[in-house]
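One structure below.
Note that one protein chain is taken out, while the other chains of the complex remain in position.
Presenting chain A:
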Amino acid sequence: MAEQRIIIVGAGPAGTRAAQACVAAGLQPIVLDEGRHAGGQIYRRQPDNFTRPYTKLYGTEADRAQAVHDAFDAIRDRIDYRPETLVWNIADRHVWTASGTGQTALPFDALLLCTGATDRLMPVKGWQYAGSYSLGGAQVALKSQAVSIGHRVVFMGSGPLLYLVASQYVEAGAAVAAVLDTSPFSARVKALPDLLAVPSILWNGVKLTQAIKRAGVPVHLGVTPVEILGDPDTGVNGVRFRDSGGKEQSIACDAVAMGHHLRPETQLADLARCAFAFDSHTRQWLPERDGDGRASVAGVYLAGDGARILGARSAEASGTLAALAALADLGLPVDKGVTASLRGEVATYAKFARGLATAFPWPSAQAAALPDDAVLCRCEGVSAGDLRAVMRETGAQEANRAKAFSRVGMGRCQGRYCGLAAAELIAAEAGIPVDQVGRLRGQAPVKPINIGIGDEK
């Protein structure tokens, strides 16, 4: 029998553990990853010749980062690993890749999508100024290049990453002007029963927050961001917000890192024609999957934060679980005891993730209240007022329709950064539930590809 062709997209915690399970079953999967080194975003490795220790880079997660890196390095010679490779399309059971100017189409029997997550961003007036970063971007600058995004940085948004990145900046000696959290303290109290599902992560979070406060950084809860101050030439020079008492305050800074937790990178699942369903808890459309990671399309499996935002630890478990599901579907023997225990692990993290969503809710009303002169779609420079005017003129109430008429979500990120907020704004303006706005259809290429692709000269 010809060897089964397994393709894994992504070499973070989910992709690494999935590859490991395939190798253990005697197979040689192809691992395609956009990164230069395996590890993904969370366990991103530093560039060659950088020598910071793991404890410095990954803090409380140093041991886990080390374990994931070691696991990958141990199978490195037994997999077909292709770093710096973009999967730009999927069709007829082939993935289409681009790297440099090269391209290829690879057939698969099983496709494991371990595509990870990006920041879920809420637009705020002024977020187009130079010096505005996502939390993930701010973390990459520090983790990869050991640089800060500014001399005096405000962290604004909500979610665990807000505190993690702020504490990493404090730890690195950067000047953190403030941490502005849109979620109120009461939400955390409400979330406590679910958060206790994984006490160790909860405790890590408490410690991070304490470290930030000990460093003298003001932490405001229950804020409403008003504006990132700045100008087009010199960039960010401050942040204006309303505190929990409704009083307006300004803080001077030259950089802002913002985000509201994460959103899964689901475009490849979309191009693979997987079915999606609306998740009312996170107010996002997510690819459907069974408990082990099987998507609605046979032979396609989803794992890690690319499927559901359950965190890096869960990604390791769901990566293995999805690989075992693929192996079982290909007729290979799988230990049912292992599968059952992994399912239990993922369920625990899912409970914890529910707690996080409760503790750090997506402030959908903020999108609805975005002033007309605030830029909504940065790629295409479309303001909230532009979108509202288009809706009034054309009656568009569906995400793709609004995109076609207004260009919101039509740029190089294809709505990955503005789409969720745009949907909230449309829903509020039209007076319909956000799920009725629908979801932006993904189109190839997932990320831009060069017209010179495949040019032999």
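The working rule: contacts are C-beta pairs under 8 Å (C-beta built on N, C-alpha and C of every residue); 3 or more make two chains touch, one makes a residue touch a chain; residues count from 1.
The working rule: contacts and distances are computed from a predicted model.
Think of the chain that is not pictured: of "FAD-binding oxidoreductase", "ABC transporter permease subunit", "Protein-export membrane protein SecF" or "Sarcosine oxidase subunit gamma", UniProt labels it "FAD-binding oxidoreductase".
One of A:Gly344, A:Pro371 or A:Pro448 touches the chain omitted from the figure, and that residue is A:Pro448.
Residue-wise, the contact with the chain that is not shown comes from A:Gln103, picked out of A:Thr60, A:Gln103 or A:Gln128. Within the set A:Val140, A:Met410 or A:Ala430, the residue that contacts the chain not displayed is A:Met410.
Residue-level contact of chain A with the missing chain is found at 88-89, 91, 94, 96, 103, 105, 380, 393-394, 398, 401, 404-405, 407, 410-412, 414, 443-445, 448-455.
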